[in-house]
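Have a look at this one.
One protein chain omitted, others in place.
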Amino acid sequence: MAFFKLFARNRGALIGLIILGVVTFLAATAHLFFPDDPFSLAGTPMSGPGQNGYLLGSDSLGRDVAAGIAHGAKTSLLIGLLATLVAVCVGIVMGALAGYHGGIIDNLLMRLTEMFQTIPSFIFAILLVAIMKPSIESIVIAIAVVSWPAVARLVRGEFLSLRNREFVQACHTLGMSDTRIILGEILPNCLSPVIVIGSLMVASAILIESGLAFLGLGDPNIMSWGFQIGAGRTLLRSAWWICTFPGIAILLTVLAINLVGEGINDALNPRLRERS
Amino acid sequence: MTQLLDIKGLDIALPANSQRPLAVSGMDLQLSTNEIVCVVGESGSGKSLTARAIMGLLPAPHVRVASGEILFNGEDLVKVSDDRLRALRGSEISMIFQEPMTALNPVMTIGVQIDEVFRFHQKMPSKERRARALQLLHDVQLPDPEQALKAYPHELSGGQRQRAMIAMALALDPKILIADEPTTALDVTTQAQVLKLIKEMQETHGTGVLFITHDFGVVADIADRVCVMQNGLVVETGTRDQVLRHPEHPYTKALIGAVPDLMPRPARPRSDETVLKVNALEKTYRSGGGLFGGKGREVHAADDVTFDLARGETLGIVGESGSGKSTVARCIVRLNDAEAGEILLDGVDLRPLGRAAMRPHRSKIQMVFQDPFASLNPRTRVGKIIAQGPIMYGATQQDAKARTLELLDIVGLDARAYDRYPHEFSGGQRQRIGIARALALEPDILVADEPVSALDVSIQAQILTLLDDIRERMNLSMVFITHDLRVAAQVCDRLAVMQRGKVIEVGPTAQVFADPQAEYTRQLLAAVPGKDWFSKPDAPKVVAAAG
Partner (left out) sequence: MSLTARRARYVVKRLLQSIPIVIAIVVLNFFLLQLAEGDAVDVLAGEAGSATPEYMAELRAKFGLDQPLSIQLAVYLKNVMFLDLGYSFRHEMPVSELIADRVLPTVLLMVSTITIAVGFGVFLGLVAAMGLNTWRDTAISIFALITYATPLFWVGLMLIVVFSLNLGWFPTSGMENFAMFYEGWDRVWDIAHHLVLPTITLSLFYLALYTRLMRASMLEQAGQDYVTTARAKGVTENRIMFVHVLRNALLPVVTMAGVQVGALIGGSVIVESVFAWPGLGMLAFEALFSRDLNLLLGIFLLSALLVVAVNLVVDIVYSTLDPRIEVN
């Protein structure tokens, strides 16, 4: 595996991969280690870290912070991946159509993405979730809606340059259909930057989700890191741990994903790596 | 003549994991005042790195001088301090580059960039600096020096940019000018002018010029002495006459032999059967403009283009960049849509056909592209690249595979190529794959758009021979687009000369060469570098070893 060899040359990326592995493990085993509902009022409120059997303390209602973090990991990863998946799919379709056909279609689609990029994305996400009522679906949709333009622009750029490459023109002279050229010839050649931007988008999706949850726009039935911090902020003075640990969880997860994304980028574009 | 530069036993080391440890090994070279020494070699010969080593501009720390001396007036440039080297650069030793667009800073005016040379080497009031910059631009024959001083690089043409570069390099009347392929990116008529300018400037100032090139035509035109490099080694040095007339090293012989003859090949009888007739073709490009932008610029890329192609003949379309020759080729194969005119193939006008209606005609007319690296999908195996055409038109997998293997054989590739990816092949081999793909649909007409201009000269000869063989063997007719009159002389039966979208002259190659009718054709022919040297009707064709 040449790819993995190149990837492993980047120490940061390996560290990221390990952290990400731990977070994924935590998310997958949350219901084993913390079988109770993380919203359940398990016991002594306001216990500090290590006190009363709470590894990371408990909040004002006696909810276990550690349990919240484990269950929150599931939420963060799930929303991050789903939102990115939707955004990447939409972005690829839009970008491919605009870049391949050019002309009016391109003009219209680019005006559309331009508009989306002008709109302050976080406020737009807040609005969408507020209008649709907070739930996993509405959060995923809102994040995807504000994220797809970046993918669309990237894919469009790749298509614009690739569609004039001679190998694509050779397919035209053979009389190949547009669908086959788009799917079979051009798309495979622009997947690597899409993979890179996609991996970085998972990180930003997690950040947006935590921001939404912090403002009280999370799914009320699901534990999330942003919600924990939002709920603990009024107790900053007396119980610093409620806000601190979930924040560290977000930081580490986002950092890990960014590191992995950069590692993928370096491995896919080895020439860029030598320069820097 | 006094000796300026004496390179002794120069070794340039490459990074550890490179193809070879030394880019240049054991190089010896001398340069004196008032002479032009050409360093010639194909890509990868180490000629450019030699030039950079003299300037102390090797991409450190990866590439460095491992051993040897570069003596400039007795001072070893390998050992001098950075400050001393900086003081020499631009004042005693100057350099010009291949691509004047990227070699100039895009956000600074020409005036400021020339001014820097003065500012960093001499104390001079700004008024005098300006006056001298103006004089320089005047000396390099820029049309409007005042304007050029204020212009940004993108506002000048390619030739003008290179003139500005030359002005900048000669600002302080250096003893040595190093020119790294300075005319390679230019059109042939511009190239001739810039070469003339370099020669004139060199003669008036008595400069020693080290001229890096891959083109023996250029060597013939300007060199006093020649140094031939291959894979980092100097294989031959001597005066121009010695090296060009009596080359000793087999590599030099092969390189010179591969330079296409400017003597048109003997005319062949022309068939009465016309396979393709292009009639009054029109194509205009519009740029800029748009919703609010007002009127954009219009370029007439094809303006009343008319010619016909007989069965079995090769028609060359020649012209400089922007002449519209490639546009015409692309209109014929329907990659571009022409606005008016006719493209008659077997009596059917292809021009107005929609995609579906065009499809049955596609197989009859196929294209070979210029860039061997961009013309093959890097993610598709060679076998599939060639076979997908026949499969699309209904061939079974087995038939298509058999046909592909046969084609690989015809274009001179091993059958094992079938399962490999394009990046495993060299430029020349890829071009063979591209030809095989074009042949897979058994076309009547092959449109070749600059098929050899991205290749080293020794490989060019092989591909040209291959194309000629195939045309003969399969009774193909060919439209051959090229900017290179030497290449055109080798393969074309007839020529159409294009300038600014118009066909200004059509005729049998020999006739166009011997008695050009249009003024522009005469200019083009006169501009061919080394035209007096490589017209050797009886010289044996040397085909170099496979690359």
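Labels for the chains are A and B, by order of writing; each one numbers its residues from 1.
Following the convention adopted for this analysis, a residue touches a chain if its C-beta (ideal position, glycine included) is under 8 Å from a C-beta of that chain, and two chains touch if they have at least 3 such contacts.
This structure is a prediction, so every number in the text was calculated from the model and none was measured.
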Touching partners, among the displayed chains, of the absent chain: A, B
Selected from B:R64, B:H121 or B:R359 as touching the chain missing from the view: B:H121
Residues from subunit A at the interface with the omitted partner, ascending: 12, 111, 114-115, 117-128, 130-132, 203, 207, 210-211, 214-217, 226, 229-230, 233, 236-237, 240, 243-244, 247, 250-251, 254-255, 258-259, 275-276
Residues from subunit B at the interface with the omitted partner, ascending: 55, 57, 86-91, 94-95, 97, 99, 102-108, 116-117, 120-121, 152, 154-155, 165, 168-169, 288, 291-293
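Please note the rule applied: only the chains that are shown with their structure count from here on.
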Of all residues in subunit B, those that touch subunit A in their complex: 330, 333-335, 358-359, 362-363, 365-367, 369-371, 374-380, 388-389, 392, 434, 437-438, 441
Subunit A residues within the subunit B interface of the complex: 165-167, 169-170, 172-176, 185, 188-189
